[in-house]
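Have a look at the structure that comes next, please.
Removed: one protein chain of the complex. Kept in place: all other protein chains.
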Amino acid sequence: MAYSNEKLSEEKVFKDPVHRYVHVKDRVIWDLIGTSEFQRLRRIKQLGTTYLTFHGAEHSRFNHSLGVYEIVRRIVDDVFDGRPEWNQEERLLTLCAALLHDLGHGPFSHSFEKVFDLDHEEFTQAIILGDTEVNKVLTRVDKGFPKQVAEVIAKTSENKLVVSLISSQIDADRMDYLQRDAYFTGVSYGHFDMERILRVMRPREDQVVIKQSGMHAVEDYIMSRYQMYWQVYFHPVTRSAEVILTKVLHRAKDLYEEGYQFKYAPHHFLSLFQHKVALEDYLKLDEAVMLYYFQMWQEEEDPILKDLCRRFMDRNLFKYVEFDPAKEYKKQYELMTLFSKAGIDPEYYLVVDSSSDLPYDFYRPGEEEERLPIHLLMKNGELRELSRQSDIVDAISGKRRTDHKLYFPADVLYDESSKKSTKKQIRTLLDLE
Amino acid sequence: MAYSNEKLSEEKVFKDPVHRYVHVKDRVIWDLIGTSEFQRLRRIKQLGTTYLTFHGAEHSRFNHSLGVYEIVRRIVDDVFDGRPEWNQEERLLTLCAALLHDLGHGPFSHSFEKVFDLDHEEFTQAIILGDTEVNKVLTRVDKGFPKQVAEVIAKTSENKLVVSLISSQIDADRMDYLQRDAYFTGVSYGHFDMERILRVMRPREDQVVIKQSGMHAVEDYIMSRYQMYWQVYFHPVTRSAEVILTKVLHRAKDLYEEGYQFKYAPHHFLSLFQHKVALEDYLKLDEAVMLYYFQMWQEEEDPILKDLCRRFMDRNLFKYVEFDPAKEYKKQYELMTLFSKAGIDPEYYLVVDSSSDLPYDFYRPGEEEERLPIHLLMKNGELRELSRQSDIVDAISGKRRTDHKLYFPADVLYDESSKKSTKKQIRTLLDLE
Amino acid sequence: MAYSNEKLSEEKVFKDPVHRYVHVKDRVIWDLIGTSEFQRLRRIKQLGTTYLTFHGAEHSRFNHSLGVYEIVRRIVDDVFDGRPEWNQEERLLTLCAALLHDLGHGPFSHSFEKVFDLDHEEFTQAIILGDTEVNKVLTRVDKGFPKQVAEVIAKTSENKLVVSLISSQIDADRMDYLQRDAYFTGVSYGHFDMERILRVMRPREDQVVIKQSGMHAVEDYIMSRYQMYWQVYFHPVTRSAEVILTKVLHRAKDLYEEGYQFKYAPHHFLSLFQHKVALEDYLKLDEAVMLYYFQMWQEEEDPILKDLCRRFMDRNLFKYVEFDPAKEYKKQYELMTLFSKAGIDPEYYLVVDSSSDLPYDFYRPGEEEERLPIHLLMKNGELRELSRQSDIVDAISGKRRTDHKLYFPADVLYDESSKKSTKKQIRTLLDLE
Partner (left out) sequence: MAYSNEKLSEEKVFKDPVHRYVHVKDRVIWDLIGTSEFQRLRRIKQLGTTYLTFHGAEHSRFNHSLGVYEIVRRIVDDVFDGRPEWNQEERLLTLCAALLHDLGHGPFSHSFEKVFDLDHEEFTQAIILGDTEVNKVLTRVDKGFPKQVAEVIAKTSENKLVVSLISSQIDADRMDYLQRDAYFTGVSYGHFDMERILRVMRPREDQVVIKQSGMHAVEDYIMSRYQMYWQVYFHPVTRSAEVILTKVLHRAKDLYEEGYQFKYAPHHFLSLFQHKVALEDYLKLDEAVMLYYFQMWQEEEDPILKDLCRRFMDRNLFKYVEFDPAKEYKKQYELMTLFSKAGIDPEYYLVVDSSSDLPYDFYRPGEEEERLPIHLLMKNGELRELSRQSDIVDAISGKRRTDHKLYFPADVLYDESSKKSTKKQIRTLLDLE
């Protein structure tokens, strides 16, 4: 039997708290899960530093990747199979793309990519196409198969329907993470009737569409997403942890560039510092390795690196105030001056962080292309863009919300053993008094 | 105001998926949570290697410790407060002991303690009594307070009632972990009506007792515990991961003792290898550090260390067969000989693992003391040992169940590129053919 | 001890699937629950005919009334007690009003009130103030107490804060029914973080307000309400059952007025038919009695009453099409003519039903007064109307949504044993062909 059609002698079942069970029958999927590159995702948290705000959020990307696979498997096998618009030959491609879509994520991706100017999507491509165990499994299916999978994940595939299952405004990725992140954090947001949405998904040539009767479930999904963004993903305490993490990496890089002699040499980071990251090096970088360095660096001479590492490890985070960078640039300048005067380096200790989200949008001429809108399949067979049918979605469509905060180490500002009056000035300016 | 009575200006609330919220009003508790020793528990998984079987089980001991604290807080504040048998002055002692009871756990404790002959309870004592941030907080309450807390956790305290809240056959520790581990693994066992049990707990001089009307909830709790032990904690796949982990540590220790030159020197392990672990060293050993070494050691020369590390990291586990060590010692001997002949070192690759549990027991004369039975408080005020009242509990009381399995690397045994016939003999003996 | 302060010797606990437990400590509350007028609520379904659409929705108003009481009890005892803006002397008044707020509901209220031009709120007043067991209990507290309770429920009380707990845009009534109706129907809407909302409610002189930090939970609540209205309460199949029920009652009344001789005399309905309902009669009318008559009337001579009763009892409902009464009045007229021609009385068999809801609103000058907006309590102590702070709520604020449907018996229209061509004309006009 062709490897692509090979089934396991007995179906494997993973107990999953979100979907109850994840079912694997295909040999190819089973083999992919067993690769070292996929197992590595167990050492990358799904929500980065969020566990410092919501202590339950310790789940990994391994967890989430299985979930996305399971959702797609159910769409394909339980809903699409047998419909004329769906070609069951694309089943395996779709499942593989779902399983592997996050393969290239680095440790604490958000800060990591920002500091080192990397893009996890490029690494996903590199792992699928490079000299890896994953590539070997995919190649066994067909020589051209890795490329096909990579293109679906990169959204460059011609098969727009398959792409839309993995990434669109209502894809398996989002449906899994909203529910999963809600489950592990324990928040009451993030719930919507996925069973219903799956039942009303229909394949069309260019995209997956939703039967009109499922509109309310989709509205609920969009609202869940909105709440999760502002209640969980953009939580100001999580952002404080990200700010510190960013500054740790920043400081280490700056020190390296200045020629600083590390007590504990940053072997794993060298290729990053030198802007020439080899795939092999990248794959060694997981969160365990990062935390190892952060522990070691607490014993470095450099007071800033040392302090920031300790803050991250012991969750001694920065405090924040609301801040409007457009209007308050003068204040920011004043604060920078005062921080310097107080001996607190503003480059590392006075940080503006901005979060922004667009809850739902449809394509508008002249805009960047990515926002494939959600289409409802009306009873008469027509497609209708969601916000034209739903009052609620219309009301929030295209409304971007942005939030800015200014982060700083409040404990230092209240430490009156030095620079007492400057610190008082700072506290007054920050409205802390 | 005395530090022991100091309240936070605003109650702090942790979102918890199991108890919905964990509430902290006491300054002392808040300060303890902020110590580096307590934050370290975020880097120790509650269920060690169980995440390799149940992928959701990635939660930490930090998580669990907050949960035990919250349960005890609710018993003390919502149920016991105001009852004549309860002295509210012991509230803070009880809360601190609950929060800190697992403080000394090492990384992957089960295997770790076995190989290095350590006991996490001793380290809990050492952290509470030693030169640590935790000790500083407790000492601020009262010079003798650390010792009091340590004694409750060590079960040597004269206050048997407080001890029984933290460790007995129905304590806050078990009530939290059964529910928490069920939640994160996603299994349907582990549920019981804790709300009901809390409502019917009553303080008595020597122990916490349960009002008769709560008996059925307690039966359910005992059955949940039974199921969790055999379905989750003793899952044969988890035990396979523990076997490998044990052998990794074993091999590293053996190599060190043989004078092997490590490529990546095991700095963090030196004091362990030398049987003289300093508290400071111990505190640096978290699971991130362990995983860092396991990654590095995949590049060592020693083929066994290298292979075992790779197996652990990539979840390439051992398979198992049922095995009765008492009856099958001859077979075991034969297998050892054949393994050696096939070039597979039986010391590391042929392992018997035994699990054993006693679901509930009462004290029987002449037995080890620890099994304080559960007592029901009857309507007439008498105490009655649970198994004398409950048919179900009577039926299982004192019935120990034991399970033995024999673990080995099946992939190697099927690899016919070498020692083909010996391997076939082994497979036949193991009933794999 | 004064009756108003009397506590039960042991707290009574009701197991409740929504709030886990309902706790009763006050003798007054316990006595009220035991009255025949309150027990009667067990025979009135919370959602009327909704069980014909969602089979789980068989729960009673008794169920809901306990739930509202429990929510208010928690607000008062766990959140408000001890705050300077709250007078704990109003505790009992608040609890009684919560428990009794729905006391006057008739069977299948919606249709019932419409046909007989009644208002359940008037009957709630009448029961509380009249010669009833409930009145006796309340009078024991204080001679003026029944009036106080009645005024809170009627929203004429001067104590606006207490009124707002029972009826406002975010009151205990709505919070209970959204969750309860979601639970019993099994839909995934209706969930929001009530725990969080309760924790952030604060008493103010004129109303209960919500701390700013709880805004997102309130947004979620408003969205839940929106979804429940359109997914459950206004479900077109439920409306079909209501249409039939209305027409049954209508027909019985018309027959009575025409002097029709009932085989089974409508004793329980006489005072209704004669527009002079005595309280004593009203209290006998529960849903069991209604269903008894509907069963009996299936054996009447009148073919319309007989048919409509059978339809209701056997759930043989009307079908529907979308309909715009403003634009399609001509079509409606044509249909009426054709129905008459086909021997199907349009008065009973061709019905337009309209549903309309306003998800959230604030007071606008010149509008009817009832819409007390939700106010957020900002960090600086100011109050801010919700839609001025929440983008989502602002987007939907004041947006009324209305839906019209036209109901008819499709089975009759497809029955070609008579009036074949007229029925075909009707079907064509209704777009059924």
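Going in written order, the chains are labelled A, B and C, and every chain counts its residues from 1.
By our rule, a contact is a pair of C-beta atoms (placed from the backbone, for glycine too) under 8 Å apart; a residue touches a chain by one contact, two chains touch by 3 or more.
Remember, it's a predicted structure, so these values are computed and weren't measured experimentally.
Engineer: Specify the residue from the set C:11, C:58, C:257 or C:301 that touches the hidden chain.
Structural biologist: Final answer for the missing-chain contact: C:58.
Engineer: Who touches the missing chain here, B:79, B:223, B:237 or B:336?
Structural biologist: Answering carefully, the residue with contact to the hidden chain is B:223.
Engineer: List the residues of chain C that touch the chain left out of this view.
Structural biologist: These residues touch the chain not displayed: 14-18, 20, 34-36, 39, 42-43, 51, 54-56, 58-60, 62-63, 66, 183-187, 284, 286-292, 295, 310, 313-316.
Engineer: Name every residue on chain A in touch with the hidden partner chain.
Structural biologist: Here the touching residues of chain A are 13, 20-21, 195, 199.
Engineer: What does the interface between chain B and the hidden chain look like in terms of residue numbers?
Structural biologist: Within chain B, the residues that touch the unshown chain are 187-189, 191-193, 196, 216-217, 219-220, 223, 226-227, 230-231, 391-392, 395-396, 399, 401.
Criterion: only the chains that are shown with their structure count from here on.
Engineer: From chain A, which chain is the farthest off, judged by mean CA positions?
Structural biologist: Following the centroid criterion, the farthest chain would be C.
Engineer: I'd like the Å distance between the centres of chain B and chain C, where a centre is the mean of that chain's Cα atoms.
Structural biologist: Centre-to-centre distance between chain B and chain C: 52 Å.
Engineer: Name the residues of chain A that each touch 2 or more other chains.
Structural biologist: Counting only residues that touch two or more other chains, chain A contributes 187.
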